[in-house]
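What you see is the complex with one protein chain gone and the rest in place.
Every chain is named by a letter (A and B) in the order it is written, and numbering of its residues begins at 1.
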Amino acid sequence: MSTDPAPSTAPPGDGLAGAIDDLPLVDHHVHGALAGDLDRREFEELITESDRPIPSWMTQFDSQVGFAILRHCAPVLGLAPHADPAAYLARRAELGAAEVNRRLLGASGIGHFLIETGYRGDEILDPAGMARVSGRPAEEVVRLEAVAEQVVAAGTDAAGFADRFAAALWERSRTARGLKTIVAYRHGLDFDPRPPAPAEVTEAAGRWLRAVESTGRIRVDDPVLLRHLIWTGVDRGLPLQFHIGYGDPDVDLHRGDPLLLRGLIELAEPSGVPLLLLHCYPFHRHAGYLAQVYPNVYFDVGLGVNYTGARSAAVVAESLELAPFAKILFSSDAWGPAELHHLGALLWRRAMTRVLGGFVADGEWSEARAVRVATMIGVENARRIYRLGDATCP
Amino acid sequence: MSTDPAPSTAPPGDGLAGAIDDLPLVDHHVHGALAGDLDRREFEELITESDRPIPSWMTQFDSQVGFAILRHCAPVLGLAPHADPAAYLARRAELGAAEVNRRLLGASGIGHFLIETGYRGDEILDPAGMARVSGRPAEEVVRLEAVAEQVVAAGTDAAGFADRFAAALWERSRTARGLKTIVAYRHGLDFDPRPPAPAEVTEAAGRWLRAVESTGRIRVDDPVLLRHLIWTGVDRGLPLQFHIGYGDPDVDLHRGDPLLLRGLIELAEPSGVPLLLLHCYPFHRHAGYLAQVYPNVYFDVGLGVNYTGARSAAVVAESLELAPFAKILFSSDAWGPAELHHLGALLWRRAMTRVLGGFVADGEWSEARAVRVATMIGVENARRIYRLGDATCP
Partner (left out) sequence: MSTDPAPSTAPPGDGLAGAIDDLPLVDHHVHGALAGDLDRREFEELITESDRPIPSWMTQFDSQVGFAILRHCAPVLGLAPHADPAAYLARRAELGAAEVNRRLLGASGIGHFLIETGYRGDEILDPAGMARVSGRPAEEVVRLEAVAEQVVAAGTDAAGFADRFAAALWERSRTARGLKTIVAYRHGLDFDPRPPAPAEVTEAAGRWLRAVESTGRIRVDDPVLLRHLIWTGVDRGLPLQFHIGYGDPDVDLHRGDPLLLRGLIELAEPSGVPLLLLHCYPFHRHAGYLAQVYPNVYFDVGLGVNYTGARSAAVVAESLELAPFAKILFSSDAWGPAELHHLGALLWRRAMTRVLGGFVADGEWSEARAVRVATMIGVENARRIYRLGDATCP
């Protein structure tokens, strides 16, 4: 019976936890950390997706992410776990933002940042700043809608918009690793998936320019233009990230189910461009289905990990159902307080250890396979998709 | 390092379970208990949301809620746990409904009932009766649609409907703690969120009155009128409950996703009126999202706890993800057999103990925080939202 395999060579008992702790994660969708100090009101408003003021009768610390900060970030700042909010913020102020960032980013064990710069990018550390503070490579993901708005801010006519946008996108993404679209915020995922005709784009650009003129506000939300940005992004050929599911109330979550992208996924399939569905909560099982049946679809549960805190193991577990393990990634989607960057990695490691460790304890997986899957999801899939070993190519 | 907090002062090992058992819960959405005795057929038809006869080849006891009754209510009636249905119902008959109600309501540990009286209110104990049997305060929540139907039953013309409804609502809710709408049953949540114009209301009232005349049936289901009731309710200013999700087959659950309420939530936000999303199963994660991003949104998993029985801990766990803990409430939605009132409280306590105890055991939460969250959700949030410490105000 020469085909019998050698006995399992799984690492010793705590091998899985140790291996997961040691992974140099690729955070494939993240934003910069804030360089400045924060008062309590500012801090609380940055640890929720709500854009409303915190009501006087509650504190945002009374939430899963709040408890997770007090539990897991407090020790990094030299406090005992489960600190009080006031003590935590006092200690944070005492250390200062630079030291807090250095500690939290350093202890996260992130090995590589892919930083999306399109959202309030002037308030946070840019990729170079993130690389400096963390000591790790930090490369860029370019937001399509931000480039389009910069083109209009710089001045264009309707007929020239498409060419100017293409030129700007190629220039802005010269050294980028990926692109990102927020069509979910600007319209919803229930858009006509076909590339619009050039005449439609010009006409829509004209409408937009007139609206900018009359309102003084530059914000692209016309579905024809949004589709044009996406298809230009597909032409650019870099991996393309989609905000999906949970986010701030600017999103109409009822129109945020990734199943709505089926038409686009099928039309984009021949291009070979990887489509990366971000966050996806509470539709992460839908994303797992798409990742099984379409070779060009990948997903993560990004933002859903931080904001579910002690429940994040359940969310991660639900992401490990239909999708082949080569199609799942890790991200934190952190923006602002470095607590979010730190927790994104820490909670993911704890969740993976608990979930995969459970599969091993139940006799369903070998430990060696569990280590390999964690390595694929945490590191290798992103390195392959974004070609992180390669030099960037213009 | 003077900012280091004192060591955690969590209560001893079983502190969490004991604290949760002792909570004087506010059941913020419940109906009366049946005063009379029930035969087996009647009992079985009251422990399901189906309004169909129980098929001859099954018993409704073979369900999660059935097993929970036989497990948890049997001891309250003096039987061993896991009684047989026949033995359980025989014992119930032997004790009589009054004694059964006294035992089950008393042992529930409910501290305060908010009783919605709009559904077959003449068949069950009214708030005064519930207060008498339970020995606890019982106040009222008024159903908007029932008031509108009473206005029509009492006689009105189309032009006078809006004024008469407003007057009746103010009068009926003089001492009420909240209002309730069942627009989910009567139309679905996919309605135009804007308040209708007075002329539209009059026109719709005319259509309704003609329909009442020709059919002899008084039932409001015109979306213009339903919107008018809701906006009049918002003007009334009391906390406003919405039936959401799972319920009897009169609801089209495909149109019952709370994400459909986004437009209304945003339009009602300036009023400051708390909007309370009830039950929400299987859309409770969607409700948790709304509760995070909108200050005026609250929710519970009410009815979903009783009917999932041994699985209710999973449902409760899923409700503890995105929402700040100040935005989650407890309710039983019990109607009829006092078993449902009893189980609503008991299963919630068991679920919270298991879920929060798990967070503590995993090292994610301190026990003190777990006790505080259970107290907020079980008691304090409802006391704050409904101002239960205050006298009622006309």
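Everything below uses one rule, namely that a contact is a pair of C-beta atoms (placed from the backbone, for glycine too) under 8 Å apart; a residue touches a chain by one contact, two chains touch by 3 or more.
Note that the structure is a prediction, hence the values are computed from the model and not measured.
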The listed residue (B:Gly32, B:Pro193, B:Pro258 or B:Gly309) that touches the chain absent from the view is B:Gly309
Contact residues on chain A toward the hidden chain run 1, 3-5, 7-8, 257, 259-260, 262, 266, 285-286, 289, 292-295, 317-318, 320-327, 359, 362-366, 368-369, 373, 376, 384
Missing-chain contacts on chain B, rising order, are 48-53, 55, 57-58, 60, 62-64, 66-68, 71, 78-84, 87, 90-91, 94, 246, 248-249, 252-254, 281-282, 307-311, 314-315, 354
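One rule holds in what follows: only the chains that are shown with their structure count from here on.
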Chain A and chain B have mean C-alpha positions lying a whole-number Å distance apart equal to 37
